[in-house]
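As you look at this complex, bear in mind that one protein chain is not there, while each of the others sits in place.
Chains here go by letter, A and B, matching the order in which they are written, and residues are numbered from 1 within each.
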Amino acid sequence: MIKSKTRVLFRLGDKIFPKFTLICSLIVVAVLVNILIILFIQAWPAIKESGFSFLVGRSWDPVKNAYGALPAVYGTLLSSILALVIAIPISMGAAIFLTEIAPSWLRSIASFIIEILAAIPSVIVGLWGLFVLVPVVRNPIESWLGTHLGALPFFQGPPFGFGFMAAAIILAIMIIPIITSLGRDVLKSVPGAQREAMLALGATRWEMISRAVLPYGRSGLIGAIMLGLARALGETMAVTMVIGNGYRITASLFSPGTTVASKLASDFSESSGLSLNSLIELALILFIITLSVNVIARLLIWRLTSVKGKAD
Amino acid sequence: MRHKSARKWFNLLMLGLNSLGAGIAIVIVCLMLGYIIAHGLTFINLDFITGSAVPAGQPGGGMHNEIIGTLILVGLGSIIAVPIGLFTGIFLSEFGTPFTVSVVRFATDILAGVPSIVVGVFAYAIIVKPMHSYSAFSAGAALAIIMIPVVARTTEESMRMVPGSMREAALALGITRWRAVVSVVVPGALAGIVTGVMLGVARISGETAPLLFTALGNSFGYSGLGSPIGALPLQIYRYALSPYKNWQQQAWAGAFVLVVLVLIISIAVRWLSRKRRV
Partner (left out) sequence: MDTTKQTETTGSRSFSGNKGYILKAENLRAFYGAFLAVKDVNLDIKPKSITAIIGPSGCGKSTLIRCFNRMHEVTHGARISGKVLLDGEDIYTPGIDPVSIRTRIGMVFQKPNPFPTMSVLENVVAGRRLTSVLSKRTEMEEIAEKFLRQAALWDEVKDKLKQSGASLSGGQQQRLCIARALAVEPEVILMDEPCSALDPIATLKIEDLMRGLAKDYTIVIVTHNMQQAGRVSDMTAFMMMGDDRAGGLIEFGRTDQIFTNPKDKRTEDYITGRFG
């Protein structure tokens, strides 16, 4: 037998240590799976009681024990999609600027400044929204829209300031840095040869961007947008502080509304019994929605990177 | 000729519009940061750091207990999250098979995308409800769940950047695999790992939603891990929505403290990662 200089202890480590890291990894997987299971169990009384009417019901009435999620789901989707409408052009422009247009000294400092925005806690963005943004939304934004475009259903009713409009703007502000930095990474991964090929054909810089760079990175950019959407759907504090907490479904963006997350934030600690179970069912719905959006986004981004890997 | 100059103008127009996007983003950051810092500075004072909450409408008071509470919660979250995240990152980069790595990495990414309020509901359901009490511990656990993916992915990424030749060099010396990982790969990736931990700390120190129904708040100061505990972001939220001028002003002062913390961490992270690149 060949004599070993290494101590038994170290050889044992080679058996134990990888197992130990595996256990830690499994904890992460278990937490994720358990979130789904525990939420489902806790929501079960509400699911049994309300059934399908929970998804289509329009009122939230603990006195009558009638719970409908539709206004919260509607508010979540409306505010997030509006936020995307605002954020996409700005963050795509910013991502393109950061990779294709800005001089190199400006790139890293500008990226850094935009990334700081992503690091500001949601509650502080909400505080700023509450005292700075909401008054501006009330007047001039909403009053102007009301007078000039008041015929449209979106811009009817008194300008509160608090409402879908303010929520959408604040959400847009919060997802701009996310979409920008993910989009920038995607554009960076487009090979230089793609750009040069297009320029060599006599393309202008914009033609190069729009015909070579953006098509190449398309699925990754869509993934970045989806991740921004996922973030907007689950965002809680800032939205809760500016959306005005009205439990209704209306086309008017001036109207106060609710999102699933803001409903949880404002009602959860005061609830018990069936209304608590119903809130947990709301949380379950939010979890499933964001999970699906996240999965789709990850798959899109992964597809891009694996295609890139093959090309190299 | 006309066609050519039209293309040129269109090119300039589009480049300008895209730059405008970056400009808007940067202006938003400056407006927000500038306002918070300027506004917060006017309301921050020694009393804010050392004083306790006062009843509504009274002057003075501060967020001493909440600042301590946040420190405790962030510490608690980190104590749970750093080892789990670190070892998960090590597993992903060193020991996983392609299949287990894709499962674990997928789970980590998805966990990172779970809304923080849902994590709060989860912590409520598994800890607060069975224990019949809001608690610092449940809040720390919720924050840990949020922090783990951040630490895990940055650890994995920075360990993967350590060249394979370092692992080979260690193995060829007869160093066991795990010892090579612990003594050669992890030190090589340390700057990245520290960055990840700092990003995680920055992230959870401002988290509010998961504290709403775990920490709950406690203006009498720390009274054990099993009892409710105050936290800076939580108090900012409550005071911001209150009708009292003094409380609103304290919310701004609190925001200033948190923003400065986040700024310091961001700059340190940038400095660290720049050093790493050289």
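Basically, a residue touches a chain if its C-beta (ideal position, glycine included) is under 8 Å from a C-beta of that chain, and two chains touch if they have at least 3 such contacts.
These numbers were taken from a predicted model, which means no experiment stands behind them.
Considering the full assembly, B:170 is the residue among B:170, B:201, B:215 or B:240 that touches the omitted chain.
The omitted chain makes contact with just one of the residues B:16, B:187 or B:224: B:187. By the touch definition given at the top, subunit B reaches the unshown chain through residues 163, 165-177, 179-180, 183-184, 187-188, 190.
Here is the rule we go by: only the chains that are shown with their structure count from here on.
Subunit B meets subunit A in the complex at residues 7-8, 10-11, 14-15, 17-22, 24-26, 28-30, 32-33, 35-36, 83-84, 87-88, 90-92, 94-96, 100, 103-104, 106-111, 113-122, 124-126, 129, 145, 148-149, 152, 174, 176-179, 181-182, 202-203, 205-209, 212-213, 216, 233, 236-237, 240-241, 248, 251-252, 255, 258-259, 262-263, 265-266, 270. The residues of subunit A lying in touch with subunit B in their complex are 5-6, 10-11, 13-14, 16-18, 20-22, 24-29, 31-32, 34-35, 38-39, 42, 89-94, 96-98, 100-102, 110, 112-117, 119-128, 130-132, 173, 176-177, 180, 204-207, 209-210, 227, 230-231, 233-237, 241, 261, 264-265, 268-269, 279-280, 283, 286-287, 290-291, 294-295, 298.
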